[in-house]
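Yeah, one chain of the complex is gone here, protein chain that is, but the others are all in their spots.
Let's turn to chain A:
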């Protein structure tokens, strides 16, 4: 029982095998891709492993504090930002192996030519609550 984030990137991930941008797919291929994602989430719900799935707009702003009484400073978006997150799936699974298995399945979503994209997904474990029994001697 551990939660993992399966992270999709617009930019920053290694190149996928089937590397054709989505706007050059056929409409049917796009529909097939979306259907695959929806089915994947529905499947996770059935197995009792689904926690959350969200997509993010490709462009956002950078914001930071600018001192007492001043409005926050905004900047960007920057075209050169290397790591651009597209969305995520959060799963609650029995093992790390299961998280990897599911990420592999998600990465098989079809793209151009109806063939799997082989997209690289980042699998990140959540930092959970500390267990009750493990004492911390240090």
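As a convention for this text, contacts are C-beta pairs under 8 Å (C-beta built on N, C-alpha and C of every residue); 3 or more make two chains touch, one makes a residue touch a chain; residues count from 1.
In this text, contacts and distances are computed from a predicted model.
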Undepicted complex member, UniProt protein name, chosen from "Glutamate transport system substrate-binding protein", "RNA polymerase subunit sigma-24", "Putrescine/spermidine ABC transporter permease" or "Cytochrome c family protein": "RNA polymerase subunit sigma-24"
Contacting the left-out chain in the complete assembly, out of A:5, A:51, A:84 or A:123: A:51
Among A:14, A:27, A:71 or A:130, the residue in touch with the chain that has been omitted: A:130
Touch list for chain A against the chain that is not drawn: 1, 3, 44-52, 92-94, 125, 127-138
